[in-house]
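Removed: one protein chain of the complex. Kept in place: all other protein chains.
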Amino acid sequence: MPLARRTDLAVEATELWREEAGQTTRLEGVEARDSLREGYAVTTVRILNAQGAKALGKPVGTYVTLELSGLLRREEDAFPRAARALAAELQGLLDLPEGAPVLVAGLGNRAITPDGIGPKTADHTMVTRHLVEQLPEHFGAFRPVSALAAGVLGTTGMESGELVAAVVERIRPACVLAVDALASRSLRRVGRTVQLSDTGIIPGSGVGNARKALNRDSIGVPVIAIGVPTVVDAATLACDLLSEAGRGDLDPAALSGAGEGLVVTPKDVDAQVADLAKVIGYGINLALQPGLSLADIELLLS
Amino acid sequence: MPLARRTDLAVEATELWREEAGQTTRLEGVEARDSLREGYAVTTVRILNAQGAKALGKPVGTYVTLELSGLLRREEDAFPRAARALAAELQGLLDLPEGAPVLVAGLGNRAITPDGIGPKTADHTMVTRHLVEQLPEHFGAFRPVSALAAGVLGTTGMESGELVAAVVERIRPACVLAVDALASRSLRRVGRTVQLSDTGIIPGSGVGNARKALNRDSIGVPVIAIGVPTVVDAATLACDLLSEAGRGDLDPAALSGAGEGLVVTPKDVDAQVADLAKVIGYGINLALQPGLSLADIELLLS
Amino acid sequence: MPLARRTDLAVEATELWREEAGQTTRLEGVEARDSLREGYAVTTVRILNAQGAKALGKPVGTYVTLELSGLLRREEDAFPRAARALAAELQGLLDLPEGAPVLVAGLGNRAITPDGIGPKTADHTMVTRHLVEQLPEHFGAFRPVSALAAGVLGTTGMESGELVAAVVERIRPACVLAVDALASRSLRRVGRTVQLSDTGIIPGSGVGNARKALNRDSIGVPVIAIGVPTVVDAATLACDLLSEAGRGDLDPAALSGAGEGLVVTPKDVDAQVADLAKVIGYGINLALQPGLSLADIELLLS
Partner (left out) sequence: MPLARRTDLAVEATELWREEAGQTTRLEGVEARDSLREGYAVTTVRILNAQGAKALGKPVGTYVTLELSGLLRREEDAFPRAARALAAELQGLLDLPEGAPVLVAGLGNRAITPDGIGPKTADHTMVTRHLVEQLPEHFGAFRPVSALAAGVLGTTGMESGELVAAVVERIRPACVLAVDALASRSLRRVGRTVQLSDTGIIPGSGVGNARKALNRDSIGVPVIAIGVPTVVDAATLACDLLSEAGRGDLDPAALSGAGEGLVVTPKDVDAQVADLAKVIGYGINLALQPGLSLADIELLLS
C-alpha cells in the first residue's frame, strides 16, 4: 500500500505508513533502527527495494535522522556534540577516497529566513580547493572542497540543479553534499532535526515546487542530501492542533487548498536556522577533513 | 457584552462582536463607516464611550483601517496611491500646529522579519530635526522630525516604551507616531492592512507580550499608532482553515496553548514587510511635510 | 612606447600616455572621441591595432567611459538619464540577434563594500530565462536573461571565471555581461564613472590579483565588461594629494610597496555603490529588453 500523504522525512513516512496500515502490519522492504550518537537520538531508515520505495514514496537508499533537541536548550556542550554526531553519521554515508574533491551546494533562498539554511551552511564550509592547488606545501593534506550557494530560479533564471550540474561538469568532484530546507509534518521536528540521505535531493519538493532532481542520475556523481525541516505546512498545522487539543483527527488533505501561500515557522526561526547552519557546516568540515579538530576549524574559518 | 476573543484590529473586534452578539443587535457606543480613498477601502471605527470600549476591548478613540490589497497585485500606481491615502487618513487623526516637532518610533525587532515593520518604516522616514536646527535658511519651512528604532527588551534591556518616553522627555515632540507589527485573526488581512489610531499602542500586545502602554497617559503627548498585521496566530489559523474547508466552526480559544511558539506568515512576508514599510514611511513623510510631493521625498531620501 | 604605469580605465591610460610621451606626440593605433549622452560626458577610446594595444597596455577593442557626476549631486532626473545613457552605450557594443539569451555575471565580493558592485548589480537585473521557458504565452517577447553572482575564490574555492565558464557551457548564452569593481588612478573618477568595453575582463586585475581572463577566448562567447572604479590605491592617492597641494609630482611607482593592504574609498562608498549598481542594473535591463520602459522595469523588478 503506497503512502497517501507525503513528507520529506523518511522517518515520518514510516510513522505515517504505520498509522495508515495499522501497527501490526509489517512494512516489507524497509528497515528502521534507533540508536544514540553523542547523546542525540538517531533513527536510520533503510529502504531496501522497490516495495519499500513504493510504500514510503521515496527512493531506495539510507536515511539518517538526528534529533538535535539539546541544541535548542543551549546545553553547554550541545554544539560540539552535535557537530561530531553529524560528522560521524555523514561519514557513514560517504564512501570517499582520501583526498577526493567534494562540492558543497547550499540550495534555497538566502533572503527568506526558513529557506536560507543551505546558503548559510555554505558560509560555514571550509573552502580549500584553491588552497590545495595554490599552496600545496601547506594544504596538501587537505581534501579539496568547493562551495556554492545555488540561489533560486527567480534570482538567477537557472534551476539550482542546473547550476550544480554545470559546476560538477567543470570541476569534477567525487561527491556533492546538497543542503536544503525541508517541510515536516510534525511541529516538534521543525528546527531541531537533520536528515542525511544518500539518495540525492529534489529541490523545492518540500514546499510543493518539485523541480529537477539533484542525484547521481542527473549529475553523474553521488549526492548526499542534508535536509532540515524549517517549516510546517498550514493544513498540517491545523490538523495537528486539533488533534493535540483532543478535537478529533483530520487528514491535512481534507483542507487541501486552504492555507496556500502561508508558512508556519517557530517564532525563533532566525536563531534556529543560524544555529543549525553552523552545526551542519562544522559537521561537514569534520567529516571531510578528518585530521582537524573543531578548534582547528574554528581558527581556520573565522 | 464584552468580546470573548481579542484582536489588535478594531475592525475585526467589530466583526467578532457581531458574530457573538448576532447581526441584529445594535453595538452601542460604536460607530463604523466605510469609505474609499485613492481607490482603497477605508473603514473608520469610532469607539465613543465606555460602553463601546468595554464591548470591543479597546480604548475610546478612532481606528482607521486601510485595505491595501492592490499593492500586492503590483498595480502600476498602487504605491503612490497607497502613500497618499495613508497620508490623508493620518492627517485626519493628527492635530498638529504648523512646524510642531514629531517623533516617529519604529517598534519591534528588526532581526525577525514579520516584527521588523517598525524599524524598517523608521528607515524610510525623512529625518529633519537636525537640518531645521542647523540649516534654517534651507530647511526652515520643514517640520522637525526625529526617528527612533526602539529595539526590543532582549537587545537593549529597556522596554521600547521606556526608551520612547526617555526621548520624548528630552526632545519634547508635539506628537509620537508609533509603528508596530500586529496580529490579525484573519488570513486575508495579513500583510495588506494598515490600522491608524489615536489611542496609542501597547507594544507586543499582538503576540501575547503586553507590556507598558505607549500613549498620552504614559508619555504625556498624543501617540498615533500605526499597526500592520504581519502574523496570524496558529490557533486562529487552524480554526479558519477548518471553517474555509467546511469542516465546522471552532473557537481558537478551544485550542488554547496549542501552537505556542509558532507563527504563521505569508510565504512572501519579506517582500510584503518591505513594501508596506515604504508605503507607511512615505505616507508619514507626506502627512508631516505637506509642502512636498512624493517625487521630492524620493529625491531627498535616497 | 608602452605605458609605464597601469590603470583599468582606457581613458586614464590615454591620459597617462600623453603625460609620458608629451602632448604633441601622436598616439598611433588609438582613436578617442568625446561626446554627450543624456547630459553625461562620454569618452570612447578605440584601440585599433597591436601598436595601440602595446602603448596603452590593453587589448584591441572599444572602451566607453560615462561620467555620471550628476548622479552624485542627486539632480532630479539623474537616475533615469543615467540608466538610459548606459543602455544606449551598451547597445552600441552589443551585437545581439533579437531574443538571443544573455548571462549577467556580477563579479566580486558582496561582503566588502567597494568590491560588491558586481553582485549588487546582479540583484537589479531582471532575470527572465525561466519565465520565457515556463510562461511563453506571457514572456515570449522577452529576451532570456540569467544572472550569477560569481562570488570569490575564498568563499567558493573556484575562480569566478571558472564558474562563469561552467555556466556558459551549460546554458549557452549569446553573450556575457560581466560587472566588476575597478581601481582608478584618479580620485575624481572613483564612484562616478562606468567603463563599458567589448574586450572582456580580468577579474581582480584592478586590485593586483590578476586571475584567469573572462573573455571570448576563455569562454567562447563575447564578454562585455562593465567596470566601475570604487577604490584608488594608496600610493596613487599620496601622489595625487602632493600634486594637488602643489608639493611636486611623484610617480606612484616610487612608493611601490608602501600602503599595501590599504584601500582608499569615498566616505559615502556604501551609498555610491548602491546607487551605481541600480543605474547599471536598470541600464542593462533597458538595453536587453528594448520593449520596456524604466517604469515597466520598476514594476516588474520590485
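As written, the chain order gives the labels A, B and C, with residue 1 at the start of each chain.
Note that a residue touches a chain if its C-beta (ideal position, glycine included) is under 8 Å from a C-beta of that chain, and two chains touch if they have at least 3 such contacts.
Keep in mind that what you see is a predicted model, and the values were worked out from it rather than measured.
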Among B:Thr128, B:Ser184, B:Ser197 or B:Gln289, residue touching the chain not depicted: B:Thr128
Candidate in contact with the missing chain, chosen from C:Ala50, C:Ala141, C:Ala254 or C:Ala295: C:Ala254
Residue of B:Leu135, B:Ile171, B:Ala253 or B:Ala295 touching the missing chain in the full complex: B:Ile171
Listed residues B:Asp8, B:Asp115 or B:Glu162, member touching the removed chain: B:Glu162
Those residues of chain C which, in the complete complex, touch the missing chain: 111-113, 187, 232, 234-235, 237-239, 241-242, 244-245, 247, 250, 254-255, 257-259, 261-270
Those residues of chain B which, in the complete complex, touch the missing chain: 123, 127-130, 144-149, 151, 153-159, 162-163, 165-167, 169-171
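Methods note: only the chains that are shown with their structure count from here on.
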Same-residue or different-residue interface between chain B and chain C, half as cut-off: same
Centre-of-Cα separation between chain B and chain A, whole angstrom: 39
Centre-to-centre distance between chain C and chain B (centres being mean Cα positions), rounded to whole Å: 44
Chain A, residues touching no fewer than two other chains: none
